[in-house]
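To start, the structure itself, in C-alpha cells.
Just one protein chain is left out here, and the rest sit where they should.
In order of appearance the chains are A and B, and numbering begins at 1 in each one.
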C-alpha cells in the first residue's frame, strides 16, 4: 500500500514536470512553435515602470522575428508568482526581474534559472559593481541574473509645498536642514504645524531607507534574524515619525498612496533612483514641482534589480540576447534618462551623458551627479533568503500602528514576533 | 378596530404609495453601485478624488476604456473573449448533459434510479471549497493546469442542473406523450430530441442564463488556474487590473464596467426568465 502510493507520488512529481511542457493547450501561443526560428515571443515580467516601453519598440524593430510582451504587476505578487511558476514547472515568464530583497531566495534555486555564465556572461563580471555581481550568484558559482539598477538613496521633496510652508526650496539648503533623521522629523513637525498637512507619505517609507543605511539588515550572513540591530533603529525612526503626527499613513504603492500624490497629502518621499519613475508615472502633472535633496543619515541601497531567465522557457537563447542588450550601456543610459533607474555598472557613473543629465521632471535636478555619488559610497547589505517575506511582515506591523490598531510602544514586540514567525515558517 | 383590507391576502392587496417608496429605495440601493461604477469609469482622476463625490458621468469613458484595452499586461480584450468561451461552453454542456440526465430521471425506468437521484441531491450541499486543493492536483496530473480547460472541465455539468431539469420534465411533459412516441417505435434519443427538448425550452432558457451568469462571475478557481497567464478570464484580468503598482480607479472601474455589461444585457433580455428561474428554486452553486 505504502509502496503503491510512493509510486503514485513519484508519478505526480513527474507530471509536475511534464505539465510544464503542455501548459498552453487552448492558447495556440506562438512561442510553442518556434523551431523554424520564425516568430518568437518573449514575455518580460517586472513591476512598476522599468523604462522598457521604448526599448521594446526599438528591439522589435531591429529584430522583426521577436515580439516582446511586457507584464508589469504588483511588486510582491510578481515575486510570489515567479516562485509559484518555478516550482510548478510551467508558466514562468521568459525573462523576470528580481529585486534585491528576493534575489537570495532565488539564487538558492539556481537550477531553475539559466546559468548566464554558460551563455557567455563571464565578460560582464568586470563591468558590474562587485557586490551587485555577487549578489545574484549561487553558492556553487552559477550566475542567475544580470544587474539592472542600484537604489542609491536621496530624498525627493515638493519645492512648491516647501515654499508654501516657509521652508527653503533650494536643494542644497534643503539638504542642510537634515543631516540626521531626528532633524528630519523636526522639519516635518514644523511643516505640519505650519500647513496642517502631513509631511511624509508613510512609516514604511521611513523604515525601508533607514534600514538600508544600516550595516546589517534583517539577517546576517549566517541567515540568522537580527531584529535588534538595524531593524530596531529603522523601526524606531518610523515610530517616531508616526507619533510626531507627520505621516500621512498611506500604504505605499497602493491606490490611496497614488491619490495622496495628487492631493498633496505629503511633501517628501525617500527616493532611491528607481522611485523617480514611480513619481513620474503616478503624478505626471506635478512636473517641475519635485526636487531632490540628500537623504538624512548618509548612503545606503534600497532596491535595485536583476534580469533573470528561468530555465523552463522555450526561447532561452533569445531571452538571454535580449537581457544582454538591455544591460548594454546605451540602453542602461536610456532607461536612466526616461525613468531614473541608476545603472549598476560603475563605468557609466563617469559617462558624460549621465553626469550632464538633468531631470526635467524633477526641476532639472542633476540626477546623474546626485545618484552616481550615492552609488559610489554604497555599503551593500546582506539580504537573507527570507528577506522579502520578513519585510512584508514588519511593514504590516507598521501599517497597523498607522491604522491605530496597535500602540507604537507595543509595536516593536509585535514586529519581532511577526518577523520570528516568518523566519521560522516561510520558505 | 380591524381595517377592511386585512381580510384580503397580501397578493390581492393593492400596493400603497408607501410600498412604492419602499421599493424605489430598494431599487436605488441595488442600482447605485453599478451606476457609480459607470460614473467613475467616465471620470478623470480629479473627479474620482473629489469631495463631495461626483455622481454625474464625465466624458472620459472612451479614454478610460482605451487605456484598459491597451494595457498589454492585463490582456483585457482577450479576457473578455475567454470569458465568453468559458461561459459559453459551460452553458451549452450543462444544458445538454443535464437535460439528458433529467429526462432519464424523470421519464425512464431503470434500476437504482431513485438512489442515484438522491446522490445528485446530496451533492448539492457539498461546498465547492472542499475539493479545491485536490482538484488542483488532479488538473496537474492530467496536465491541464493553467489552461482554459482546467477552468471549464469542473463546471461542465451541475447537480443543480440535473435536478432542476428532472423536476421540470416530470411536471411539464405528460407521460402519455412519451408513451405514445415509444409505441410508435421511437427510440429514447428521438423522444429526447423531438419531444422533450421542445417542451422544456423555457427551462433551458432559465438554466442557461443562470449557468452563464455563474460561470462568468466565477473567481476563485479561475484565479488559482489563470493568474499570471496570458489568457485570464475577465474576472482574473480585473483583479490583475486592480492590483498593479499603478492602480488607477477610473481605469479599474472602466474594466469592471466592461465586465459587467454583458450581464446587464442578459438581464435586460432574459430578466423575466431569470426571475422565474430563481423563484422556482434556483440555488447558488
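We take it that a residue touches a chain if its C-beta (ideal position, glycine included) is under 8 Å from a C-beta of that chain, and two chains touch if they have at least 3 such contacts.
Rule of thumb we're sticking to: contacts and distances are computed from a predicted model.
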item	value
Omitted chain, identified by the protein name its UniProt record gives, among "Glutamyl-tRNA(Gln) amidotransferase subunit A", "FeS cluster assembly protein SufB", "Sugar ABC transporter permease" or "Assimilatory nitrite reductase (NAD(P)H) large subunit"	"Sugar ABC transporter permease"
Among A:93, A:255 or A:272, residue touching the chain not depicted	A:255
Residues of chain B in contact with the chain not shown	1-3, 6-15, 19-20, 22-23, 26-27, 29-31, 33-34, 36-37, 40, 48-53, 97-98, 100-101, 103-110, 113-114, 116, 120-121, 123-138, 153-154, 156-157, 159, 162-163, 166-168, 170-171, 175, 178-179, 182-185, 187-189, 192, 213, 216-217, 219-220, 223-224, 227, 234-235, 238-240, 242-243, 249, 252-253, 256-257, 259-260, 263-264, 266-267, 271-272, 274-275, 278-281, 283-284
Interface residues of chain A (partner: the chain not displayed)	2, 9, 12-13, 16, 73-74, 76-77, 80, 83-84, 87-88, 250-251, 254-256, 259-260, 263, 265, 396-397, 399-400, 403-406, 425-427
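Simple rule for what comes next: only the chains that are shown with their structure count from here on.
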item	value
Centroid spacing, where centroids are CA-atom means, of chain A and chain B in whole angstrom	41
Chain A residues touching chain B - in the complex, by the definition given at the top	11-12, 15-16, 18-19, 22-27, 29, 43, 47-49, 69-75, 77, 81, 84-85, 88, 90-91, 253-255, 258-259, 262-263, 278, 281-282
Residues of chain B defined as touching chain A within the complex	45-46, 48-49, 72-73, 137, 140-141, 143-149, 227-231, 240, 243-249
